[in-house]
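Yeah, one chain of the complex is gone here, protein chain that is, but the others are all in their spots.
Letters A and B name the chains as they come in the text, with residue numbers starting at 1 for each one.
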Amino acid sequence: MWKWLHSYADPERAYKLASTLLPWFAFSAILLISVGTIWGMLFAPMDYQQGESFRIIYIHVPSASMSMAAYMAMASASFVGIVWQIKTADWVAASIAPIGAVITFIALLTGAAWGKPMWGTWWVWDARLTSELVLLFLYLGVISLYASFEDKVLAARAAGILAIVGVINIPIIKYSVDWWSSLHQPATIKITEKSAMPMEMLAPLLINIVGFGLMIGAITLVRYKAEILARNGMRPWVRELAKAEASK
Amino acid sequence: MKRGISYTQAFLTLLQRDLKIAIRHRGDIFNPLLFFVLVVTLFPLGIGPEPQVLSRVAPGIIWVAALLASMLSLERLFKADFNDGSLEQMLLSPQPLPILVLSKVLAHWILTGVPLILVAPLLAVLLHLESNSYTALILTLTVGTPVLSLLGAIGVALTVGLRKGGVLLSLLILPLYIPVLIFATSAIDAAGLNLPYTGQLAIIGAMLVGSLIMAPFAIGASLRVSTN
Partner (left out) sequence: MIQFESFSEFLNMGGYAFYVWLSYGVTFGSLGILLFLSLRQKRSVLLEISKKMAREDRLKETRSSR
């Protein structure tokens, strides 16, 4: 059933697949993010409690939810790479990591910028902000571990082990931070209360969540193509491409 | 293939060897302990000597210092064996790697975790810890420091082959230490208020069991990557 997947362990076929997928991902990501953002910024009704500041939701929630999803994607790719020794999967993980870190950073920063008008302070040790911060540290750990090995085959394997250990720990960390913050701050204002959001507000949010996911996919493909080329510098098909690029 | 010795024998032999080596280099045992004591004494100098303030922050200070001390001492866990090649011999031996790794981690915990637990009550006195909290402090340290050693060993195994692994190690393992820190300090706080803290202790115990089962395999896989 999964036999067709095996052929993509060949770097050249994986590269070609990435090239064919990239325009679709890029186009739909641009479309959805523009629609979602413009709808959210201009047409969605104002929140009667938070005023216009709630419009930060249209980038904060997508980046926050995608930061976790990107980590899961990275860890699954590492898992495939380690268990079945498929190098192309290792490279996927290596390409997602920096993107995930940027998305997590965005989620943190927009959370802080939303917290300032709502809570009156840039940073509170709120459960979600804290676990997002820990997630950023996990990403940075994976990135710097991957960067510090000279041999990239070993680097991918080491970073993969770390990513998988992190995945086992994420629920524990999340649970412990939730529990810790409910212990220390009994009365925080929840900014993303899931209280019956009207459809006109919810629709652009959902569009943007999907759009952010597709955008992460698109940037991953861009980085993935470069990663494949960098790891296969000795292959003839890569050398052809290099020759063409140099003569441009 | 004949294995030569049983798993238990292999485990005990390696444990004995590590303890013997450590007793011959006593600095390795005392330096982390000294670091622990020094960090704890710095805090009152930094935040002022008022007993109320100190007893409020004591659990956190003791635990954070213990965490840092255990991380510092971890660096040496595989370094010497890696440098003189005995680590590769272990990887090549017919005994399963997780068992050997577990024995090394246990030796490390006996050498650094146990002294920490013994010294902690004295430091708690200096920090005016609530008198109800002492049992909780000792219990959380007893159950929690092995978790620190096990999780930390994964990070050490990943960085042992790198020349500048020190700072990287802290980035890799400190996030993994967060749950232990949270539950341990809250258990001590609860004990100070005469509340039951068995729940927190049970969760740390669960983490200990979980990491005992899973960490040796992760450490083994990481060592195979590092010694390649």
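Before moving on, here are some points about what is shown:
In the analysis below, a residue touches a chain if its C-beta (ideal position, glycine included) is under 8 Å from a C-beta of that chain, and two chains touch if they have at least 3 such contacts.
Bear in mind that the values here come from a model prediction, so they are computed numbers and not experimental data.
Considering the entire complex, the omitted chain makes contact with A.
Although one chain is not drawn, the whole complex shows that of A:117, A:171 or A:198 it is A:117 that touches it. Listed residues A:106, A:127, A:155 or A:177: the one in touch with the omitted chain is A:106.
Residue in contact with the omitted chain (choice from A:28, A:53 or A:144): A:53. Contact with the omitted chain, checked across A:43, A:84 or A:125, is made by A:43. Listed by residue number, the positions of subunit A touching the unshown chain are 37, 41-46, 51-53, 55-56, 59-60, 63, 98-99, 102, 105-106, 109-110, 113-114, 116-117, 215, 219, 222-223, 225-226, 229-230, 233, 238-239, 241-243, 245-246.
The criterion applied here is as follows: only the chains that are shown with their structure count from here on.
Taking each chain's centre as the mean of its C-alpha atoms, subunit A lies 32 Å from subunit B.
Within the complex formed with subunit B, the subunit A residues making contact are 82, 134, 137-138, 140-141, 144-145, 148-149, 151, 154, 157-158, 161-162, 164-166, 168-169, 172-173, 175-177, 179-180, 183. On the subunit B side of its complex with subunit A, the touching residues are 154-155, 158-159, 162, 164-165, 168, 171-172, 174-176, 178-179, 182-183, 186, 207, 214, 218, 221-222, 225-226, 228.
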